[in-house]
Structure formats: C-alpha cells, structure tokens
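I have a structure I would like to understand better, so I am pasting it below and will then ask my questions one at a time.
With one protein chain removed, the remaining protein chains of the complex are shown where they sit.
Chain IDs A and B follow the sequence of writing; residue 1 opens each chain.
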Amino acid sequence: MALTKTGSQRMVKGIGNGVLALMLLWTAIPFYWMFATSLKHDKEIYGYEATLIPERPTIANYITILQDSPYLLFLRNSTVVAVCSTILSIIIASLGAYAIARLNFPGRALLARLLVCTYLVPGSLLFIPLFALMSALHLLDSLSGLTIVYLGADVPFATWLLMGYFRSVPVELEEAALVDGCNRITALIRVVLPVAMPAIVVVTFFAFTRAWNEFLYAYVFTSTNQAKTITTGLVNFMSADVFYWGPLMASTILSALPPVIMFLLLQRWVVKGLTLGAVKG
Amino acid sequence: MASSATSSIALAPESKTLRARLGKISRFLLRDRQLGYLFLAPALLVILGLVAYPFVGAVFLTFQQKTAGAPGTWIGLANYRELLNNEVFSLTVYNSIFYTVVAVALKFVFGLGMALVLNQERLFNNFYRSFLLIPWAIPTVISALNWRWIYDDASGLINNVLVRFELIDETISWLSDPSLAMFSVIAVVVWQGTPFFTMGFLAGLQSISKELYEAAEIDGASVLQQFRHITLPCLSPIIITVVMLSTILTAAGIQFVLILTNGGPADRTMIFPMLSYAYALGGAQRLGMGATVSLFFFPAFVILIYFLTRRMLQEKGW
Partner (left out) sequence: MLTRRDVLKQAGGAALATTAPWWLVRRAHAARREKLIVWWPVALAPQVDKLVKEQTYAYAKQAGLKENELEYVEVGTGQWLPKMVAALEAGNPPDLTRYTQAQAALYRAQGHLIEVTDIVEKMKQVPGGLFDASLNAVMYQGKAYSIPHAIGPSPLVARMDILEAAKVDPPKTWDELIEVSKKLQKPPKLTGFGMCLGLHTDTDGNVMNVIWAYGGKLVEADNKTVALHSPGTVQAVKLIADMYHKHKIIPKGAISWDNQGNNKAYQSRQVIFVVNASSIYAHLAESDKELYEVTGMFPSPAGPGGPSDRIGTGEWMLFRHNPYPEVAKGLVEYYMNPENLRVVVEEGGGRWGPPYRGMYDTPFWQQPGFKHWRVMLEQGREFAFPGRMAAAAGETLATGVLARMMHHVLVDNWEGEKAVEEAHKKVVEIYARYPEG
C-alpha cells in the first residue's frame, strides 16, 4: 500500500467528512425551505419567484399558531400519547419477549412465528374495525384510547425485536443472578435489558416518532380539542383548495423540534447503555 | 460468579445441597409456565385485541360487498375477481414492487453510509446526529406538501434555482413527466425514511466492541475487510429487522403518493395502498373492495418474511 496506516485513516476520515457534508446539505435544504416559508408573509409565499431568503421576515405565522389555535394543548396531548405509548410498549414487549425467549411453556414456538406475522398488517386496513372497537369501549376522543391504539402498532414489532436480542444473552449470566437472589424481573432488568440496548433505542425512537407524527388514526379517532394531537391541528390550515402555507409550515417547524431535542438529550444516556452492553457482550 | 454457579450445580458435594438446588430448579421450571403466560399476557392482549381481531374482520370483509354503516352481503370471491380484472391492476403490482424495492434499497445504502460516518469520532457529532434526524421528525403529510411545492414547475425551488443559474432552459416537470414522476416520489420517500435506518444502524454499530476491530487491525485486515467480516455480521440482526419493517411501511405508505401525484400521471405512480384508498374512500366507499386490495398483497409479505426470518431463527437455534 502506498498510503501509510495514518494516511489511509485520514483518507477514510476525509471521505467520511465529505459524505457528512453532502448528507447535511441534503437534509437541510428542504427543511430550510419550510423554515423560510414559515417566516414569510402570505403575499411573498404566493410570489412568482421562489425567494430563497425571506424579504421581510416575520414571526406573524408563529404568533398566529400560538395565539389563535390551541397549539400548546395539542402539544401536550401529542407528548402524553407519545411518551405513554412508548413506555408501555417497551414494558409489555420486554415482558413478552422475555417469556418467549427464556421461559419454557407450551406453544412458545408457535407464538413466536405468529408474532412476526402480526406486524405485517398495514394500519390503513385496520383503522375502521379498530374505530368500531374503540367506539364500543367508549375510548374514542381520548388520549388513552389513542395510546392503546398505537400500542397495537408498536408491541408486535418491539416484542419481535427484543426477542432476538434477549436470546443472545448467555443463560449462565441470568442463572447466576437468579441464584444470587434476584427474581425473574430483576434479572430481566439488570442482566438482559442492557444487552438489548440497541433494540430498546430503536423501539423508543420508532414508537415515539411514530406516535408523534401519526396522522390517520389521530384525526379519525379524536374530535374535541382535549384529545387532538399536533398533526390533527395541522389540517385546519388546509381548507379545501386554500392552504395557509405560512402557519402550516410554522406549525411543522415547532412540532419537529421535540423529537429532535429528545434525541439530543437521550444520546448521552443511550451511548452509555450501548457501550455497557458491548462490554458485557 | 457464573462459573461457580454452574460448577456447584454439576458437582454438588452433599446430597442435601443437591436436593435443595434441584428443588429450586424445579420450582423455577414450574414457575416458568405460569410466569410465561403471565409475562406474555399483556402482549397477547394487545396483539389479539388490536391486531388479530380487526385483521380477521378485514379478511371476512374481502368476501363481502359492504358500504359504511350497513351490514355486508356475502359475495364470495367476486371482489378478488374484480380486482384482477381492474385495468390498472398489473401496472399497480409493477409500480408497487419497483417503488418499494428501490426506495428501501436507497434508504439502506444511504442509512448505512450515514451511520458509518456518524460512528466516526469528530467534534459536534451529537449535533450532526440530531440534525440528520429532522426528516423523520416531520409529519409525513407536511414533508409531502413541502416537496410538492419544491417540485413545482413554476414556483418550485428546484426549477427556480436551475433556471436562475441558467443550467436549464425549460423547467423540468418533476411530477408531470411520466418518466420522472416515480423517481421524484421515491426521492421524497428516501429523504423522509433514511434517518430511521441511520438511527438503527448507528445503535447497532455502537454496540460492537472496539476490541474486535483492534484485533483485526493487528492481524493486518484492511478497512474493507473489517467491514465485511466484523461490521456486517454484527449488524445483521438489526439490518434484517430494519429492512423488513421499512419494506412493510414503505409498501403500505400512502401519504407520499397521495399528496405528490395522486397516482398520476396516468397511473404511473399508482401503488396498491392508493388503489385500496380509492375503493374504500373514493365515491361509493366500498369497504369490501378496499380490504381486498390491501389483503391481496399481504401473502407476498408473509412469504418474504418467512424466508428471511427462517434463516435468522435457524441461526439462533430454533
């Protein structure tokens, strides 16, 4: 090799930085367009030229949303539903995955196979029968109803994913913990879960963002502002053939922040968990 | 600690300790059955109630002629026959496969690339990781609307910029040109969906212990060889999971096509969830037909998943 070890390392680093720059640009441009639109007046938005920098930037659109619409209420609702469905789905999935991966009981293999099939079912197929079910249970137009519905989408996937990770934990580690006085649940939390950290991260991320951005179920299942989420609030800016682009984009920018901030904060905790699992594994 | 437990079970110097340990083990096993069902109960409840039951309902729906709010009439396989005779059926199948395969492949390549890059050490990595997440954090509907506008012939960002820098003479019809429309839609799908792959792969990459790489370097393995023999195998469970999930979500996703092209031009971007939506909610609200279209593509996925997971399950020792 003509390049020295440090030379090839630098090359890899250089390629990496180049790719990163491209990716940042690719992500940023459409996002910037949304952001710029949110700062424009209606007239400029409808202008012929696509102005790259708002001519007379205004925060009027943001004020419209925060003042004239129950945005903060929607924000609260979205947060509650997203957090609850994520936490619940991890708990339920962990217990279920542990049962299938570790505990011996009849019907185990069959259940594992069936589990895989259940997350194949497309949500758009189920929304009508689920609506009827929720209506019969009087769970419509409520945050708890929406949370439960989202569980139906998250739990099969989460269980299946965690199941795979749990099985890769050596049995001896657990046996030792059990002998030392842990019960099954403590063993699950202290020994098995850390190894499955990557899976937990994926599930958390997936469930949270999915609940945050979900559209169809959110607006079909809710009616009053007490239960509406951010995404349902957006449709009020799209009235038949007239779109209020300014407030629409402003609302989007605001709603995109929480998942990103959450991820920013979670990262340090996540990396710690991941490396812990790696050392153990 | 681990070794002492196993050795004490195996050797058991005194029968009293052995019986005590055996007793404890049998009590574990006995608990297993009850515990197993108990632990599984919530998950089963969710799956049976929220997935299996509506799904079975949907299957029955495909054999009926039904409109909203009225009981359905049994018509056997007539819906399926109607679907197969629909003039856009074969085009829909082709489009759906093309759309899903290309979109997922691109997301995979870009996602893996981004994850590898983000796994490298550099300043502000946390910020980059969070920033690249933005497309996934934006509601799909809005992304689609935003891109629709970006693609617009007259006032779209792309055409405006290209014309202003005199790179093209005439505007490009990203969404109206039959040969471009599908790719334009796929580009948006990839923009939105890549962060999910990135995140999953990144989490997987960070759990691979550094010692493996160090050992390989000492042995003289090149970067590419390390990638092939360490990175890929360690990532394979995450890869399979993410790819499978993304395949299903992409194939069944309607928002992008609905907003960007509504299936056009001339059904060039008609995919099966659009067809299902058109039947179920367009016009007569024929729920039986809508369910039939969705269900029709379901076996294909089951077979695909079965083959993929069989390998994975075998590896884990089923």
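One rule holds for everything that comes next: a contact is a pair of C-beta atoms (placed from the backbone, for glycine too) under 8 Å apart; a residue touches a chain by one contact, two chains touch by 3 or more.
None of these values were measured; they are calculated from a predicted model.
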Options B:Phe39, B:Trp136 or B:Phe256, residue touching the unrepresented chain: B:Phe39
Residue in contact with the excluded chain [from B:Asn125, B:Ser155, B:Ser209 or B:Ser236]: B:Ser155
Selected residue (touches chain absent from view) among B:Leu157, B:Ala181 or B:Ile271: B:Ala181
Where the unshown chain meets chain B, residue by residue: 27, 31, 34-35, 38-39, 41-42, 45, 67-70, 148, 152-155, 170-171, 173, 175-176, 178, 181, 259-268, 278, 280-285, 287
Chain A, residues in touch with the chain not shown (by the definition above): 42-43, 46-48, 68, 88, 91-92, 95, 127-129, 131-132, 134-142, 144-145, 147-148, 181, 183-185, 216, 219-220, 223-224, 235-236, 238-243
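We take it that only the chains that are shown with their structure count from here on.
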Approximate Å spacing (C-alpha centroids) for the pair chain A, chain B: 13
Chain B - residues contacting chain A, complex: 1-2, 4-6, 28-29, 31-33, 35-40, 42-44, 46-47, 49-55, 57-58, 110, 113-114, 116-118, 120, 122, 126-143, 145-147, 149-150, 154-157, 160-161, 191, 196, 199-200, 203-204, 206-209, 223, 237-238, 241-242, 245, 248, 252, 254-255, 273, 276-277, 287, 291, 294-295, 298, 301-302, 305-306, 309, 312-313, 316, 318
List of chain A residues in touch with chain B within their complex: 8, 12-13, 16-17, 19-20, 23-24, 26-31, 33-34, 37, 47-50, 52, 91-93, 95-100, 103-106, 108-109, 111-112, 115-126, 128-130, 133, 148-149, 151-152, 155-157, 159-161, 164-165, 167-168, 170, 172-173, 175-176, 178-180, 184, 197-199, 201-202, 205-206, 209, 212-213, 215, 230-231, 234, 243, 245, 248-249, 252, 255-261, 263-264, 267-268, 270-271, 274-275, 277-279, 281
